[in-house]
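For reference, the structure I am asking about is given below.
A single protein chain has been omitted from the complex, and every remaining protein chain is retained in its original position.
Each chain carries a letter (A and B) given by its place in the written order, and its residues are counted from 1.
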Amino acid sequence: MASVRIVNAKKNFGAVKVIRGVDIDIADGEFVVLVGPSGCGKSTLLRMIAGLEEVSGGEIYIGQREVSHLRARDRDIAMVFQNYALYPHMTVSDNMGFALKLKKAGEQEMNDKVARAASILGLENLLERLPRQLSGGQRQRVAMGRAIVRDPQVFLFDEPLSNLDAKLRVQMRGEIRALHRRIGTTTIYVTHDQVEAMTMADKIVVLHDGLVEQIGTPLELYDRPDNLFVAGFIGSPAMNFIDGRIENGEFKAIGGLALPLPEGLPAGKFAGVELVYGIRPEHIRAKADGIQGTVDLVEGTGSEVYAKLDCQGQAIYCLFRERIQIEYQQSLCIGLDPSLVHIFDKATGKRVVV
Amino acid sequence: MISTDRAVPSYRLAPNYRPFVMPALIVVCAVIIFPWAFTVWMSANDWTLGQARTFVGAENYINLALDARFWESLWHTIYYTALAVILPLFLGTIAALIFDEQFPLRGFLRGVFVMPMMATPVAIALVWTMMFHPQLGILNYFLSLVGIEAQGWIYDQATVIPSLVIVEVWQWTPLVMLIVLGGLAAVPREPYESAEIDGANGWQKFRYLTLPMIGPFLMIAVIIRTIDALKSFDIIYAMTQGGPGTASETINIYLYNVAFSYYNIGYASAMAIIFFILIVILSFVLLIVRQCTVWSQAGDGK
Partner (left out) sequence: MTHKILGRIGFLFAALVFVSPVVLFFLWMLSLSLKFEIDNAAYPPVFIPEHFAWSNYVKVFAENNFFRYFWNSLLVTGTATLLALVIGVPAGYGIARLKAQKSAIVIMIARMTPGLSFLIPMFLLFQWMNLIGTLWPQIIIHLVVTVPLVVWIMMGYFETTPIELEEAASIDGATSWQVFRMVALPIAKPGIVVSFILSIIFSWNNFVFGVVLANRETRTLPVAVYNMLSFEQVSWGPLAAAALIVTLPVLILTMFAQKEIVAGLTAGAVKGG
């Protein structure tokens, strides 16, 4: 086990800058999720840590050792691939023992370690099977078993759940977390799914266009997104963004809609500055004397009601956890909790500090 | 920023695949590149084996242009190739359409049909020679059964090339069939169903759906067949050696005679180069035609 430190890492593919200077500190034993939309460079960054891609600039440390230019096989890491990458011609136990075989470990040691990993993952009865005889979830477990057997300093996961169906994905999510809790190896996990990131991570790194947008715990990112990108990316359904300015201690949207401001905001300081007002759909309540709007769209799932409101030409999405009866084109009044409002500078996209 | 000044590491992270290719590179240089370079050099010399060699520049090429026997062999080659491409293409496509359907013994019959292609050409050629025999051959016996007079086959200057092509067709129609069969396997089902609804009959479906869709595959078959037919040697050499007279002497046979009967190495080298250039040009023309068939497929469906 070891910490991982990434210092000003860069990666160019020809003229294309995929990673443009990334700094990340990962403590020993931490479960870190790299998340971002497709093309943000998260998989490339993971492959750089793994030693599958060369580093164009900067350094990568595992523990005290700089590994930026070491080959993958010398880095003492294990990786679980998106499509599992199980060796199709080897049995489950051979797959799991392959790394030890390469290290010329003894028969006894190999069998012991494979058996221990198999029991952790519930694979005891499948050891003599070939990968093609396994289900998707079982293959996923074998891929993890292959990583565990290595007892590496760092686990790397590259979108490991994206080939599974929704139900299995939720189950495996829990299993990977449980595994981490049990063996405690430093883990770097790449996904494009923010729900996966929120549910699994000790710490999330949001990547966008080859740069780090924000690093923090899931709740920090949810409660205090640093910028518009993180605010829009984390949370489902996505946060409402409303363009406007501060006038007379109120937020005036472009259509003229007036919205309450959080307390303690030095309103005077931002007079005339173009701002973006952010409020999560789930932080909006039905409120008799609130802002009035017309219902444009209603979707009920039974457990919640999702609605789109037209408030003076401004579209606002709301998520009600209680069951309320609303109809298309009906008028509805809503209230916002000012303490849950986020204000961003439109020009820089940065959060305006309260 | 100090770190960027550091020397570039002396090795790459990516595995080094060059050692895997090296042995093959050496072999390719030894048995393909070197012979070609050597041939180009020899073609600029007047050199008959066992005699003195003199540098003559382009003289071999000029002589070749004035050599009536060369032009005659070129004509034989074209005649032979045209027949040996068109007939297998036609028959192979029909065979592919048949073998694309479901019927009993399909796999077994396809296996039998493929056998001529793999059989040893010389062995095949000898048996065909016996079958072509004017007096004792079984082919003339069959003709007599249906009332056609006996033919001279490969022993007659007029019929020798078509007769040789019969063997070529018999042997290589299966290859065309396999290529077209591969094309048919890639054809999607839906257009046929929608054509069925539109009321297309069998011929219309073939003409407007199947043919354009397997067009690129037919062109691959044409290219491969053309290259192989131009190079054809075993069958012709084993059955007629270019005869009777020089009636079936293709460029390849003439080349053999010049090189290994007369040992006129310089002249043969020039001929080999011209022959190769012919093959390359023809292949490229066909490749370009193939590109066009691929485009028209995506175009107005014509």
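The working rule: a contact is a pair of C-beta atoms (placed from the backbone, for glycine too) under 8 Å apart; a residue touches a chain by one contact, two chains touch by 3 or more.
These numbers were taken from a predicted model, which means no experiment stands behind them.
**Student:** Consider the whole complex, including the chain that is not shown, and state which of B:A44, B:L143, B:I227 or B:A247 touches that chain.
**Tutor:** Residue touching the chain left out of view: B:I227.
**Student:** Any idea which of B:A52, B:L66 or B:L136 touches the chain not displayed?
**Tutor:** Considering the complete complex, B:L136 is the one touching the chain left out.
**Student:** Among A:V22, A:V35 or A:A50, which residue is in touch with the absent chain?
**Tutor:** For the chain that is not drawn, the touching residue is A:A50.
**Student:** Which residue, B:I62, B:A82 or B:V127, contacts the hidden chain when the whole complex is considered?
**Tutor:** That would be B:V127, which touches the missing chain.
**Student:** Just checking the interface: what residues of chain A touch the absent partner chain?
**Tutor:** Chain A touches the missing chain through residues 50-52, 71-73, 75, 77-79, 81-83, 85, 87-89, 98-99, 102-103, 146, 150.
**Student:** Tell me which stretches of chain B touch the chain missing from the display.
**Tutor:** Where chain B meets the chain not shown: residues 15-21, 23-25, 27-28, 31-36, 38-39, 42, 91, 94-95, 98-99, 101-107, 109-124, 126-127, 129-131, 135-136, 138, 141, 170, 175, 178-179, 181-182, 220, 224, 227-228, 230-231, 233-234, 237-238, 252, 255-256, 259-260, 265, 268-269, 272-273, 275-276, 279-280, 283.
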